[in-house]
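Questions regarding the structure given below will be posed in turn.
Here the complex is missing one protein chain, while the rest keep their positions.
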Amino acid sequence: MTQRKSFGSDNQAGAHDAVVSALARANSGDAVGYGDDPWTRQATAALRTAFGARGDVFFVFTGTAANVLGLSLLLRSYEGVICAESAHVNVDECGAPERILGSKLLTVTTPDGKLTPDLIGARLAGRGDEHRVQPRVVTISQATELGTCYTLEELKSLGEFCRAEQLRLYIDGARLANAAAHLGCSLADLAAQADVLSFGGTKNGAMGVETVVVMAGELAADAPFLRKQQGQLVSKMRYLAVQFQALLDGDLWLRNASHANAMAQRLAGGIHGVPGVRLWQPVESNAVFASLDPAHIARLQKDWQFYVWDPTAQVVRWMTAFDTTEADVDAFVADVRRTAGE
Amino acid sequence: MTQRKSFGSDNQAGAHDAVVSALARANSGDAVGYGDDPWTRQATAALRTAFGARGDVFFVFTGTAANVLGLSLLLRSYEGVICAESAHVNVDECGAPERILGSKLLTVTTPDGKLTPDLIGARLAGRGDEHRVQPRVVTISQATELGTCYTLEELKSLGEFCRAEQLRLYIDGARLANAAAHLGCSLADLAAQADVLSFGGTKNGAMGVETVVVMAGELAADAPFLRKQQGQLVSKMRYLAVQFQALLDGDLWLRNASHANAMAQRLAGGIHGVPGVRLWQPVESNAVFASLDPAHIARLQKDWQFYVWDPTAQVVRWMTAFDTTEADVDAFVADVRRTAGE
Amino acid sequence: MTQRKSFGSDNQAGAHDAVVSALARANSGDAVGYGDDPWTRQATAALRTAFGARGDVFFVFTGTAANVLGLSLLLRSYEGVICAESAHVNVDECGAPERILGSKLLTVTTPDGKLTPDLIGARLAGRGDEHRVQPRVVTISQATELGTCYTLEELKSLGEFCRAEQLRLYIDGARLANAAAHLGCSLADLAAQADVLSFGGTKNGAMGVETVVVMAGELAADAPFLRKQQGQLVSKMRYLAVQFQALLDGDLWLRNASHANAMAQRLAGGIHGVPGVRLWQPVESNAVFASLDPAHIARLQKDWQFYVWDPTAQVVRWMTAFDTTEADVDAFVADVRRTAGE
Partner (left out) sequence: MTQRKSFGSDNQAGAHDAVVSALARANSGDAVGYGDDPWTRQATAALRTAFGARGDVFFVFTGTAANVLGLSLLLRSYEGVICAESAHVNVDECGAPERILGSKLLTVTTPDGKLTPDLIGARLAGRGDEHRVQPRVVTISQATELGTCYTLEELKSLGEFCRAEQLRLYIDGARLANAAAHLGCSLADLAAQADVLSFGGTKNGAMGVETVVVMAGELAADAPFLRKQQGQLVSKMRYLAVQFQALLDGDLWLRNASHANAMAQRLAGGIHGVPGVRLWQPVESNAVFASLDPAHIARLQKDWQFYVWDPTAQVVRWMTAFDTTEADVDAFVADVRRTAGE
């Protein structure tokens, strides 16, 4: 527990009160296990509608689990996944795609965490050659791990490229809500080009739940078995479902994300022009990436929790959350300014 | 939602109020993610003490995940797991051990779900033969899937046999609390012979949490990485930890289990002597297995939720939970008697 | 090297001279690697014709590799394989199906190593239940590991059952030649009901080569990639291909198998009526399973190489090969008689 608000990660926040209340309300009497209960039916129906999914939605516990389940619907063992070098699935999942799926990741270096048709095209050599892993899925993160967002035009262009090249598109949507808030579009707009995507609840104010959204009906048949095999089928499913109910109710998910994004903008605005502090990426979600002097980083970390993203480039990451306040940001900005001015 | 209390599974119950309250209390301010928070430290320390574990404890979401993580600490890829044919790990995990671990299960037919040194010994052929999977782990369930319990003497005998044969012992403790309540012993007593075991919270009154207990220190080093790789490392860990805090507080886990066991005894007592109804297994935890006429089964299932365990042998399973009341049992027993008497 | 002919296994024989000659003849000049050479094209075409395969054939090195490749064409990760408890794939492949495929084997106890529709039917519980591995492939061995053969009628009945139940049929044909010789039928007759099968060269007189025969065209597309991934794509493919060319030329494969079978019959005839020696299985290929006194077994093993199949039941296995002579058999039979008569 930190005294001061953490800028370490949006997963260091607690849960929104509405989520806790929903959990308590759902705690009444028996319910058939494994999802055959009214809360789960209501939440999955609402999510199918929100995404325009002809397939189905499946709750899991972690972002890693969502990515593994989602990708496992799309791949045979000799098929590979094109992703950005900086993708969570490549960097932060302790090799789960390789070990649990058995799939090779075909990584691409990007300046901003975003793939483009050209970058993907350069990874398509060796199709039909039995010595080579066959590229089959493109996975992008929306928002990306660098806090940037694909525009709807960029998504459309990626989707068209993938369909033309017989590639499938998976979206890691751990921060999909932040992208929707930034772009001012619906979840269905974001999902329109994807075959499968995840939608993160945890970083949006839930206690802990993610969902895998299968857009095309025919891809959903394997999912119940794979979710179970991957250790993600919970018996008391209602306690996952109601977390999403609470987030969907009155578009709480959007308000939470919009607020977190606004706090990142406030932070970025507050440090604008501070000598020696430079934004490293445009602020398009709830992350601020900035470079500053290592001595200043060290000074700030005495009082505030945040991560050094790249020690070589002296880049830090400051994340905001649904419960970051203007006062939190202002206090932090003041310290950045004080530190930089010393 | 069933109007009447379900006898389908102890995972159809809700969560104990103390668990819900603990979740709400923990929802205050920020916490560092992935377990580096005070709630997790307190809960894991309490569990290490309760089990007498020199290693460490790791929270996961499901029983399947606990078994996979626990076994993955004990096996190389060419080593196999001796288990009862009826074991959850063999029947009800959709092939997770084979797919996620890559391990072969060496199954043993048992009358009561319990392994013995003799039954294990008969599965040890081919050691040293490179064509054969090498038996390395014995896994038992305590309580078993048939509601029976290993006595402490039986556990000791298994432990000695395993050590003599250089086998490791894993215990699937999804209902370990019920076994402790039945045997009148401590968790440490149950764990004394094991290398690794799981301890189930979900069926004991939690919303959804299991723990993997690593008894020997040197086995715990791999666990953080494997838990992450297996998609079970949650960011907001406090919400798992406090569920166990609530269950440990004032031995709620034991009171919950004792009550559920008592309800099963009441049920078994209530049907004693009913014509055509026979107990199929001794009642040593919170399950009652009985055989009765298929027509009577069908009649009962119109009003009550429970599973037919073996359609051929006409065996049904009736589970009680921490929140099953005497009135629930009495109403059900009355219906069994009415149905059988028709 | 044993002085006397081994009855240990048909893989203890050397290679047929025609195979060695073919290898030497193929050793002329360059050839494009990985199968794009005239020897491979000729051998695969001949095999496709012999089996009536609309798909394709793929050479690999070992029986384990053939089974793994064949099954990998037919299974998703949550689908299981029904097989006899005694099947090579279950007993003698060091867990390759579980580790390399990630697939669960659903074993069936059989008296004679042969599956029947009834035995398979008893393993079909839990279809559609996400907690259970979904039965998808039936694998049989022809000839079986117990030396027995499925008749064409039995094969037809299995094939009809599998199609009706939406199961696929895989045949482990490590000794398919011996079955063809015993039944007096063609390879196409044996393959008619199968989706995929293997055809063993090694035990039939090759130095070391097996082939995977894909009967249906649409199943063959994955095979080149999976063979490569599984470490079975050899660069100098001609040296595998010509071994099958030699075996197919003038039906050498059939002559080799017929001779081995005849030697097994001679052996079985020779021990008929010897006191204390009983056939354990009917002799329908090149294996003789017999039970006899442990003291007699020990005496015989001083001079002859063979395996004790089941120490408890005192069953031994005597295998004949393409190069076993009548004199070899007669000398062995004389020793069995002498030992038994002492």
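We call the chains A, B and C, going by the order they appear; numbering starts again at 1 in every chain.
Convention: a residue touches a chain if its C-beta (ideal position, glycine included) is under 8 Å from a C-beta of that chain, and two chains touch if they have at least 3 such contacts.
Everything numeric in this text was worked out from a predicted model, so none of it was measured.
Every visible chain touched by the undisplayed chain in the complete complex is listed here: A, B, C. Interface note: of C:T202, C:N286, C:Q314 or C:T339, the residue touching the hidden chain in the full complex is C:T202. Considering C:A53, C:L73 or C:A96, the position touching the chain not shown turns out to be C:A96 (whole complex). Of the listed residues A:R48, A:R132 or A:R255, the one in contact with the hidden chain in the full complex is A:R132. For subunit C, the residues touching the absent chain in the complete assembly are 1-2, 5-6, 8-9, 11-15, 17, 20, 23-24, 26-33, 37-38, 60-62, 64-65, 68, 93-96, 99-100, 202-203, 207-208, 225, 228-236, 239-240, 305. Contact between subunit B and the unshown chain involves residues 34, 72, 76-78, 102, 130-131, 134, 222, 224-229, 233. Although one chain is not displayed, subunit A still touches it through residues 77-78, 80, 91-95, 98-100, 102-105, 107, 130-133.
Convention: only the chains that are shown with their structure count from here on.
Fitting subunit A to subunit C on Cα positions gives a rotation angle of 180°, stated in steps of 5.
Set against the Cα centre of subunit C, the chain with the most distant centre is A.
Of all residues in subunit C, those that touch two or more other chains are 77-78, 102, 130-131.
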